[in-house]
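The complex is shown incomplete by one protein chain, all other protein chains being positioned as in the whole.
For subunit A:
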Amino acid sequence: MEVLREKVEEEEAAEREEAAEQAEHAEKMERMVRLAEVSKEERILTQDELRDLEKKMMAVEIPIPAERPIINKAIIDVSKLPPSYTTNSPKEEHLLQVADNFSRQYSHLCPDRVPLFLYPLNECEVPKFVSTTLRPTLMPYPELYNWDSCAQFVSDFLTMVPLLDPLKPVVKKKEKVSPKKYAVKPPRDLTSRFEQEQEDKRQQEIQALEKKRLREEEEHLLEAEKSKPDPLHGLRVHSWVLVLAGKREVPECFFIDPLTARSYSTKDDHFLGIESLWNHRNYWVNMQDCWNCCKDLVFDLGDPVRWEYMLLGSDKPYLSLTEDYDEGMDNDDDVEYLGKEDEDKSFDMPPSWVAQIEITPEEFETRCPNGKKVIQYKRAQVEKWAPYLNNNGLVCRLTTYEDLQCTKGLEIKEWYQNREDMLELRHINRTTGLHVDYFKPGHPQALQVHSYKSMLPEMDRVMEFYEMAREDGLIKREETPMTMTEYYGGRSDFLSYRHINFGPRIKKLTQNSAESNPRPMVKITERFSRNPEKPADEDVAERVFLITEERIQLRYHCRDDYITASKREFLRRTEVDSKGNKINMTPDMCISFEVEPMEHTKKLLYQYKTMIHLKNEEKLSRHQAWESELEVLEILKLREEEEAAHTLTISIYDTKRNEKSKEYREAMERVLHEEHLQQVETQLDYLAPFLAQLSPGEKLTRWQAVRLKDECLSDFKQRLIDKANLIQARFEKETQELQKKQQWYQENQVTLSPEDEDLYLSYCSQAMFRIRILEQRLNRHKEMAPLKYLALEEKLYKDPRLVEFLKVFV
């Protein structure tokens, strides 16, 4: 074939770039899927292996719209595919011949190199040229407009299936060399030499251990790779995407790995070489030496020395690409244009045989096949789910492991979405058993963070709340089995901290019910922030209720220019009388230290009042502490209920899932539809019988239209006249009958029985009524008829079917 010049070149990059520029993401995706790159060193790849490769490619070709969730070729229902999948058009046959010719020339000229990956079999076992598997498509999702999010989508969609050759690509493993697990501690200055030596020894031991561990790890690695780490290095094949610089502000060429959606520089070590490139327009073979990976490659596809193209038609200098490929529409023109110029040599790439990609919003949201994807990392595993797929709202789970085999879990992080209880992230530490739940704003109890080891009350737990969300200003509540600490903010009583010490629970023998037996409180410590309205000497900073000792300690705020603060201690020992109410205040019940002694505080009365006030406050504080305990129980109960129910919320904008709005919408649609039907019924087509006279499909002429109008009008006129006549006839008939009856009555008046007379009279009145009605109708008809006629005439003039022809006459 002359089409194949010696310097036929392949390029996938052009296509890549064009994709970028055209925003045809799905196309890009597809392309990405189908691009198979053969790494350069893979010289020994036999025909069979090529088949394997092909098969692998087939396997990878999931995103054919209909078979979205299917990964295996076997599951694809071949019979339902369009004929383009199962047959080759003449043009495609021609192309295959061209490709075959190219391939033969190539293997003749470059016998050392791996046979080209040109026309693998598709899912229907039909050979297809790789370029024709690409179909540029613009998808309606803004996320697919740029390469990064688009690549992410594709990578979510793809699942890595190893080639039949059961080796995993070495490259991938090497990417993640584990970081050093130890770091030498910076030397301490003031340590003695002896200690340092000891330290060194210890370090050495650790190092030895570490080395051992490393060695073991490596062994593990080797094991994992089935003890064949290197022999195939550089022989493995992979396909990836090249984005060429130039369009859509792409500053330089780069690779995208379709399985991870990560971008790599073209100089990256992991990419050992390129065998060939293609896009939907052409196919290029790399003629450059890849001894230094891809670092020295020049991606100027217009250079026939470096890139041997297969089809001449698309042979273009690199730089001009930017101008020519601006729009998808241009492509055909270019090819045609070139074809005319160089008819013998150019060949038009046939259109893609692949069906148009369609991604429904559901599929787009689901992302992964079946909505689930598992990514395995070294010592970690990520599982992703589509929203609403799990009924507890779980969308992502990251599990980290201690060992390479991923058996001993270390930590689990679970991300949730659309939960009604606003749970966002759950962090579980397997070693300590600590659960930490993070909530988004909006939890009914304003929870922000909840960390716990067990859901049982009176255990170690920390609850953090959204500030300002709670009325009582609680920010944080920490609990241990014997204490509870609460932190407050923004309260009008300036309380900032409350610490409660509990004593051991007393067994209640007399109590009949077991429902509430709160732990006795031993001590309540409350701290207050400064109230600027009070003088510091009267503003309590801390008060401690020693409940069992019956003591109250107060510490006041420190004055601005002082370093000591006033203190006061109340002893209630003597206060409790036999009556329990009467209190004898004595000076020794209050010990106070005042920074600036004041007169009024010395008074017993003042002290008495303060003490009474504090007594009440103590009761209040105990009550509040008790309420806090209850609240904890309540929150725990609520959490358990929420966990059990795990209701998911549905946005009102989510038309698909929101049942209510769906019902409403459907109802609205139904109503609309019904209304429409009614309208149709009421609007009888007055022209229909006349139009029916015309032969179907015949176009109206002006003459016909005029005639149609006239006919319609005359018909209507006739009907009006008929109607008038009908009414007239009935009227006359009634009148005649009445006259007859009257005559009859006059004749037989004498002989008539009273009943007959009654009958006659009633008949008369009824007849008169009918006659009157008919008369009215007739009159009204006479009045209305001309108006109706005119109305119809006007309507006809405005009728969309006739308006064009009748315009002239109006």
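The definition used in the following text is that a contact is a pair of C-beta atoms (placed from the backbone, for glycine too) under 8 Å apart; a residue touches a chain by one contact, two chains touch by 3 or more; residues count from 1.
In this section, contacts and distances are computed from a predicted model.
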| item | value |
| --- | --- |
| UniProt protein name of the chain not shown, from "OCX32 protein", "Beta-hexosaminidase subunit alpha", "Dynein regulatory complex subunit 3" or "Ribosome biogenesis protein BOP1" | "Dynein regulatory complex subunit 3" |
| Residue among A:Leu109, A:Leu209, A:Val298 or A:Leu604 touching the omitted chain | A:Leu604 |
| Touching residue (missing chain; options A:Met160, A:Val595 or A:Leu638) | A:Val595 |
| Interface residues of subunit A (partner: the chain not displayed) | 558, 561-564, 582-585, 591, 593, 595, 600, 603-605, 608-609 |
